[in-house]
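The next block holds one structure in the form of structure tokens; read it before the comments.
Left out: one protein chain. Kept in place: all the others.
Each chain carries a letter (A and B) given by its place in the written order, and its residues are counted from 1.
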Amino acid sequence: MGYVAVRGGEAAIAEAIRSLEMLRAGDGGEPLAVAAIQQQLRLLVDRVMSEGGLYDPRLAALAIKQAHGDPLEAAFILRAHRSNLPRLGESAAHRGEGLRLVRRISAAFKEIPGGQILGPSTDYLQRLFRYELMTEDATAFRAAVQDWFADLPADALPGEFPKVLDLLRAEGLLDDQPAALEAIDITRQTLAFPIPRPARLAHLTRGETGGLLTIAYSTMRGYGYLHPTVAELRVGYLPVMLPDPLTGEAVEAGEVLITECEIIATHETHQGTDGPPRLSLGYGACFGHNEIKAIAMAMCDRAMISGEQRGARHPAEDAEYVVCHVDGIEAMGFCSHYKLPHYVTFQSDLENIRSSRAKMKGGA
Amino acid sequence: MSQATTRAANPAADRFGFLDDFAVREIRRGLLKALAIPGYQVPYASREMPVARGFGTGGMQITLAIALPGDVLKVIDQGADDSVNAVALRRFITAACPELATTTSTAEATLIQTRHRTPERPLTARQLMVYQVPYPDPLQIVEPSEAKRRRMHAYGDYARLWVKLYEDVVRWHEVALSNRYPARVHGRYVIDPSPIPRWDLPKLHRSRAMHLFGAGREKKLYAVPPFTDVVPLAFDDVPFQVERFCDAAGRRHRCQTCGTDDTYLDEIPLPDGTRRWLCNDQDRCAERMSHGR
Partner (left out) sequence: MVADRPVLAVRGLSRIHGPACPSCRDLTGDAAGTNVCPRCGSVVAVADVAFDLWPGEILGIMGESGSGKSSVIRLIHLDDQVTAGSAVFREHDGTEHELATTGEETARRLRDTRFGMVHQNPHLGLNYLVSAGGNIAERLLCSGERSFQAIRDRALGLLTRTEIPPGRIDHQPRQFSGGMQQRLQIARALAPRPELLLLDEVTTGLDLSVQARILDLILEIQRELGVAMLVVTHDLGVVRLLAGRTLVMRHGRVVESGLTDQILEDPQHPYTQQLVMSAL
């Protein structure tokens, strides 16, 4: 018997839960181990942590499992969980130089001090199916791990990775740096537009990857600056510095994997109307390894700054447009709400149309 | 075994290369039309490839559609044969076309696929250049709508692009375009020559070789046939200039490997804050070194 709108709501929900659980358990096979999700679906875990706004790979993996693999649902679960967690403190602001690097590239120069580190990137892979993955087992995994450790270089990685932007800054090519910006907790403080840049970035870092990508892509195709250059993209572990409860000194409490991207645009300087051309920046950063998001975020940041300075000419340059539409949890929630019964409102619509039609028929 | 090598090894496959016959036919016809109407952007149903959009699918589709056994292929990115992207593309193409020879020597190549450079060595009538193109349309700088741009090209209406040049000269004393400098082909269509630097644009003018342009993501093909006029858009009294590579005192930097001062250079920032300057075109530099220039 089908779902009936008028009564039986509780029973329907109970049935829905049962059927969902059935779908999840379905073939009666081995349940996915949360640790396996955390390891083998790490990029999905990273995306969910980023959109959920909470760095907890294990919980994110659980959310993915619970949500049957739906990334937005999983991020939603994480967000809801985060919402009521007590705030224990605030870490100090970090400039990203202390990143324990996994990957680091610059599109701006062929070689950079510290070196270009390709790292675990899929950029240059051919997207052809590896059918052998269908029948792999744990021995293949062990072999991959052993192979990796077999020829680890004895020398340590260079410790110095100066920021590419600092090179350009030293030549006087960059717009002046803004005064120290204050971090804003957008979940605890409500702001009215126009909102300051830190708040915009805070919204974007929790934004839905696909939505951010779409808006950023529009700028790349002409609804904006077109083609900035990636000064630097870093993926690495950022130490989280908290004040020691006794001494008050900053102490490393742990580390989080982040992706950070800095882009450069030319001739967009807003310092005076007759100064020489300069390089202007866009910045993006997020939890986990998510390069698309970091780059897209930087593009949107650049676009919104332009819009702020000389007026928005395109949607991506309109901060209100961007910030209001990139939160996947909010968007997905509202999108889903359309499925809720709207028959009261629709009834009113019908009556309204009938009334006009009757009047028009009568009038003519 | 990759899909490409499976196809190539399949005796039922009637040609080598990754693309299906319809794609090959469409691309070849598109290129013929592009050559017949120099600089005109020919739309085509660009195929999705195992390589990501933005990484050279347009160039690759052209190469796969026109390469023949006996061709000698060179693939470069930023002037280098060994850059990660060039390596990845070359690997894919040679897997799809096993009878294709490859080389790093510009002199030996018959087919050169490139991203962002034209080789320094003058090309011959035996050679085909295939450019990877992110933005096929020079008007994208001033107009985001493709529908509007088509009309502008149709009526030869490039006024808004010219106005941007005017505003740039007023504001910056220079046209603020470095690579992708717009140029008029055969006196009619204005093209985006792909992100080659200004340095390379004069090489297209009345070139002996054929220059083919493929935009995979934007789904366009265009071409500059041999011996065709390619003229950068510039005011008569604000002449087009190439990159100068001069130091603060006005002295032209030399390549620290081969010592020449007539090539496009890479600027390498060193940890001590100084810079090293090297020929960008690896093959040209190596050639000069071996011939003891």
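Operating definition for what follows: contacts are C-beta pairs under 8 Å (C-beta built on N, C-alpha and C of every residue); 3 or more make two chains touch, one makes a residue touch a chain.
Only a predicted model underlies this, so the values are computations on that prediction, with no experimental measurement involved.
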Which displayed chains the hidden chain touches across the whole complex: B
Touch criterion as defined above, residue of B:125, B:159 or B:246 at the omitted chain: B:159
Given B:48, B:167, B:247 or B:261, the one touching the chain that is not displayed: B:167
Candidates B:238, B:268 or B:286 - the one touching the absent chain: B:238
In subunit B, positions touching the absent partner: 155, 157, 159-160, 162-163, 166-167, 169-171, 235-238
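As a convention for this text, only the chains that are shown with their structure count from here on.
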Where subunit A and subunit B are represented by their mean Cα positions, the distance between them in whole Å: 34
Contact set on subunit A toward subunit B in their complex: 109-114, 118, 123-129, 160, 162, 164, 167, 170, 221-223, 226-227, 266-267, 274, 276-277, 314
Contact footprint of subunit A on subunit B as seen in their complex: 2-4, 50-52, 55, 78, 80, 84-85, 87-88, 91-92, 134-135, 140-141, 143-144, 168, 171-172, 176, 178, 266-271, 273
